[in-house]
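Below you'll find the structure, written out as structure tokens, and then a few comments.
With one protein chain withheld, the remaining protein chains of the complex are depicted in position.
This part shows subunit A:
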Amino acid sequence: MSKLVYLVPLFPLLGFLINGLGRKSLSKTMVGIVGSGAILASFIVSLCIFFDVKEHGATVVNLFSFIRTESFSIPFAFQVDQLSSVFLLIITGIGFLIHLYSSAYMHEEPNEHFGRFFAYLNLFVFSMLLLVLGANYVIMFIGWEGVGLCSYLLIGFWFKNDNYNYAAKKAFVMNRIGDLGFLLAVFWLLFKLGTVTYGDVFANVAQLSTFDITAITMLLFVGAMGKSAQLPLYTWLPDAMAGPTPVSALIHAATMVTAGIYMIARSNILYTLAPATQTVIAVVGLATAIFAATIALKQNDIKKVLAYSTVSQLGYMFLGLGVGAYTGAVFHVMTHAFFKALLFLGAGSVIHAMHHEQDIRKMGGLKKYMPVTHITFLLACLAIAGIPPFSGFFSKDEILMAAYGKNPLYYYIGLGGALMTAFYMFRLYTMTFLGNFRGTHEQQHHLHESPSAMTIPLIVLAILSVAGGWIGIPDVMIEHGHQLEHFLAPVFAESAKLAEHHHLEASTEYMFMGVSTVAIIIVIILAVNAYRKYQDNGAENTGLGKVLENKWYIDELYDAVIVNPLNALAGFLKNVVEKSGIDGVVNGVGRLVGYGSRQLRLLQSGQVGNYILVMVLAMVVFVLIWFNDQTIMDFLSKIF
């Protein structure tokens, strides 16, 4: 079965080609069937592969030789193992639900753009699958760049709006900064080890010096920072809300942002051997988690809150990676994928009902108009806040426990972030669904529950958000409850051997769980109480609130420190260096050739006598050079 793994990315690729080429002629129904069907087919194959891996273990499937030179070769091969099969399920499973949802959500788009949208979505999933399946860093990089491109295309999907294009460009450029780090790391590996294939690299890490490993892992992490939106390269993700809501769901849940986590989890041996990098990752992750959470406290755009929440949650995942809890990070990727996809799709459902209104100050009381959306959204909020037994509780708890083992301070700060998460999520929930409706009368008139193509994905995701965590119940609660850990164990086996283990007393662990749960519940009650009777009185935030609302002015800071100086430099190069220097040289060469052409043309006089004269002269010169003139020979042999 694993031999058929190429089918997994093949279906979305075919879907992309069919929808992309036939976007003008295919009907919307057809486009929807092809687009969603391709992902569904991939999901089914992924399921088979998952069980195959569970049964028979990991393999590498070689497809063909991609690049071959004398000194190294890069095969086009797929890595079919526990880690990639879990990611395959997340990508194709959630990807399919999002596709299904999109077929209803995007229905107002004109035919051609509808086809274009699905083509991009399929390409997005294809790239992500390539990223996850590649058996070496180069194939991963192809997918890595592919998701970057697709995010650009989808964020700027409504390209007639300049702001959206700007957001798309921002995402692309930010990602490119990270990609440079990734690329350098790959070259470094190739230079030192002569291979980029995972198996060979991980088997030969002993050949690398500590400096090399630290540098390579740091550079890879720079790549992950860009793709997974960590400080300081996170600013593109909130702006990426410019794309249609299903795209946000896809970027945040199934594809793209999890790429960085996957890459580090895949390279776990390298990271385990580079403790300095691990510390950096943990600190950056934690800082991002807190920083983004503070911003989310004061955002009023329903999607922006969710975006900062993703950045914050990704921070937790990196914290997990940084403290060596690889399973925990992957676990959190999975549960986060469930509830964040649900939150975004729920938000999309709300936006759909509110006629593209995204400001939560103008919502409220939607509970009675949209029962399915409301219930599922609430479940997702409970999951992300970390209330047991919802999925988020188990994964977040696992990361925080591991963090405590490494450094108790990580735990306390992380817990602070978790409390903020609970607060802003329930602020969002309360302002949207509880209280009185604060929108216009016309909007109220049109409020409706979304069609079943949108609510079915919500219900499925809600079930997963509730129950998804049960495959990772800590061993202290149920013996061998953490099935995911046992499943993934082979991938992280080498790292587990090297890493030091901190085992917490079962009682300590129970105590932390209890304390954090109680604290979170208190925060939730506070949030609901504070915003239940919210009225938009137009009061401006002041002090810290204003700073938070304006996202710590980070965008302005980047503009002032990086963008504007670069623009000034570019202006100088364009107006001075290029106009007076380079253009002169380039045009000069052109003029020289043109002049030469006009002169050489004159040789062609049309007189046969002249021609033959030149030929004879040349012949004489040849003979002379060959036989007589030693000085000419010496001179020429010096030159040639």
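To be clear about the criterion, contacts are C-beta pairs under 8 Å (C-beta built on N, C-alpha and C of every residue); 3 or more make two chains touch, one makes a residue touch a chain; residues count from 1.
Throughout what follows, contacts and distances are computed from a predicted model.
Protein name for the hidden chain, per its UniProt entry and selected from "NADH-quinone oxidoreductase subunit N", "Electron transfer flavoprotein subunit beta", "Cell division protein FtsX" or "Glutamyl-tRNA(Gln) amidotransferase subunit A": "NADH-quinone oxidoreductase subunit N".
Set against the missing chain, the residues A:S71, A:S507, A:S580 or A:S597 yield one that touches it, A:S597.
Seen across the whole complex, the unshown chain contacts subunit A at 590, 593-594, 596-598, 600-601, 603-604, 606, 608, 610-612, 614-615, 618-619, 622-623, 625-627, 633, 636-637, 640.
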